[in-house]
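Have a look at this one.
Missing here is one protein chain; the remaining ones are kept as they sit in the complex.
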Amino acid sequence: MQQPTSRLEAFCDGVFAIAITLLILEIKVPLVEAINSEHTLAQAILHEWPSWFAFLLSFGTILIAWSNHHGVFKLARQTSPLFNFTNGFLLLTIVVLPYPTSVLAEFINTDSARTAVMFYCATIVLQNVAWTLLFHSMLNPRDLSKNEAARKVIMKTRVRCIYAFVVYCVINTLAYWFPITALCLMAALWVVWIVVGASISEEDIETI
Amino acid sequence: MQQPTSRLEAFCDGVFAIAITLLILEIKVPLVEAINSEHTLAQAILHEWPSWFAFLLSFGTILIAWSNHHGVFKLARQTSPLFNFTNGFLLLTIVVLPYPTSVLAEFINTDSARTAVMFYCATIVLQNVAWTLLFHSMLNPRDLSKNEAARKVIMKTRVRCIYAFVVYCVINTLAYWFPITALCLMAALWVVWIVVGASISEEDIETI
Amino acid sequence: MQQPTSRLEAFCDGVFAIAITLLILEIKVPLVEAINSEHTLAQAILHEWPSWFAFLLSFGTILIAWSNHHGVFKLARQTSPLFNFTNGFLLLTIVVLPYPTSVLAEFINTDSARTAVMFYCATIVLQNVAWTLLFHSMLNPRDLSKNEAARKVIMKTRVRCIYAFVVYCVINTLAYWFPITALCLMAALWVVWIVVGASISEEDIETI
Partner (left out) sequence: MQQPTSRLEAFCDGVFAIAITLLILEIKVPLVEAINSEHTLAQAILHEWPSWFAFLLSFGTILIAWSNHHGVFKLARQTSPLFNFTNGFLLLTIVVLPYPTSVLAEFINTDSARTAVMFYCATIVLQNVAWTLLFHSMLNPRDLSKNEAARKVIMKTRVRCIYAFVVYCVINTLAYWFPITALCLMAALWVVWIVVGASISEEDIETI
């Protein structure tokens, strides 16, 4: 028999897969007219480094988000209307990501770098809020967790999300003065989420 | 064994997931040349509010449509050729949505706001017609409902769709004089569809 | 247990779903600058009718192709390397479709209508060849059909595909003198494919 969450997972997988693939469309191909012996194609491609940087940042963000999303569904026994909404809100923050990624790529080496970075970070903060709400909705109003072990993981992760919220807000404030440093810290936080994700999918919970 | 409807569901999920993700491509990234100390990046992003408004409206529409579509398939035991066609027509109204969304975003704060809103509402009316036909095709010419309880839900929802058709037509007429009010009413109707959707997926039907 | 063809089906479903959804991106949103009291938004949207016509034509083509593709997999017990290739070739003819659709939309009311229509028809002919090869590869070199009844359906459909090839070539030649008539005949052939598709999925074969 199908799991009650399987079609929801298929839809979410589709959204994650498309969002991650659309990112490449944001990187502009150099124009033929712009290439000459002074400004070679190799230089033009290298000149696009902010686009590649932003692309990799968002690619990593979505890939880790997908992986953790996958882990979350292993903890759930069923869904509830509220869970569906918080999950929809999380998808919104994923679908939106190509836009701040483009803004970041376009403006990171201009005078508006600060605004671009803060806008990008704000999207990540919003995604963090979505995760927190998602975990919250797994315990309230109904307990959707698969078993006692899963419930403990959900509670622990919810607390971690709130800590992360504080950290992200600090980074976002920092971005006002040191945009590039803030971005690097943002990327460094991936490591934390990978570890959190790994703890979600620890095998003792997966005993379905 | 696979459900007879499972591959159809997978295809529809794909279409919904792509349509919802493509919406973000319609929001234009500000051009570097357009940004200066007079007109900052933050102002340029805020200036895109009609795009964000239209994006959120369509995101909500597709998400709720997907959720209810999901519910509909739980009521069906099998498919019929007519059901496949009405379902294809529903997918058409989903796939088309990014276009009126763009038109709305582009023209909502111009003199053509009225036409843009009426065009957008017309797409929603068309989607409403598609839903009505879908529910109709679940009872005619063959009864595809899973059981007696499912059949009652389908009949009730079909009637609700016809009521909704009247309401949407009134809103669309209203849009001629009060475009913004009509749009807000349109968004308010989401609440109704969420409730209808919840009634479709009531657990006493889901006893597969 | 999963069917041996299930992951291949999932991939194909993805390709069909994306190709059908990308079609909408080809329809251009009117520019704000082009709209004034002389040339209203409503006129500008109506002016895009060739795009809508081409969109609907290709939407129908892909939807019917997906539906029949679905039917084909019900006839197969397993896959072979040659089947994978012919299936890949069929996917190629689906993925390519948004391009001739755009060309058709762009040029149908210009002097180049003839070329645009013939180019579009040529893509459909190519797709027809792909279908013929697909059915052929289901019987050669290995017989992949599920049972005797399935084998007969495959043989019958292969013959029909060859008839259709002749018909499509005639239509394509006709397009040289009567492009619009040829397009309408092309759309009329949908009815034939729907009937063929229905015969593929007759329930006596589906006894899995």
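Read from first to last, the chains carry the letters A, B and C; within each, the first residue is number 1.
The criterion applied here is as follows: a residue touches a chain if its C-beta (ideal position, glycine included) is under 8 Å from a C-beta of that chain, and two chains touch if they have at least 3 such contacts.
Here the structure is a predicted model, which means the values were calculated and not measured.
Of the options A:66, A:107 or A:193, the residue whose C-beta touches the omitted chain is A:66. Checked against the full complex, the candidates C:96, C:149 or C:192 give a single residue touching the omitted chain, namely C:96. Of the residues in subunit A, those that touch the hidden partner chain are 3, 9-10, 13-14, 16-18, 20-25, 27, 29-32, 35, 40-42, 45, 59, 63, 66-67, 70, 73, 194, 198, 206, 208.
Across the interface with the omitted chain, subunit C contributes residues 1-2, 4, 7-8, 10-11, 14-15, 17-19, 22, 25, 81, 84, 88, 91-92, 95-96, 98-99, 102-103, 106-107, 110-112, 115-116, 119.
In this text, only the chains that are shown with their structure count from here on.
These two copies of the sequence, subunit A and subunit C, are related by a rotation of 180 degrees on CA atoms, to the nearest 5.
Looking at which positions face the partner, subunit B and subunit C present mostly different ones, since fewer than half of the interface numbers are shared.
As a whole-number value, the distance joining the C-alpha centres of subunit B and subunit C reads 26 Å. Once the centre of each chain is set as its mean CA position, subunit A and subunit C turn out to be 36 Å apart. Residues of subunit B in contact with at least two other chains: 10, 14, 17-18, 22, 25.
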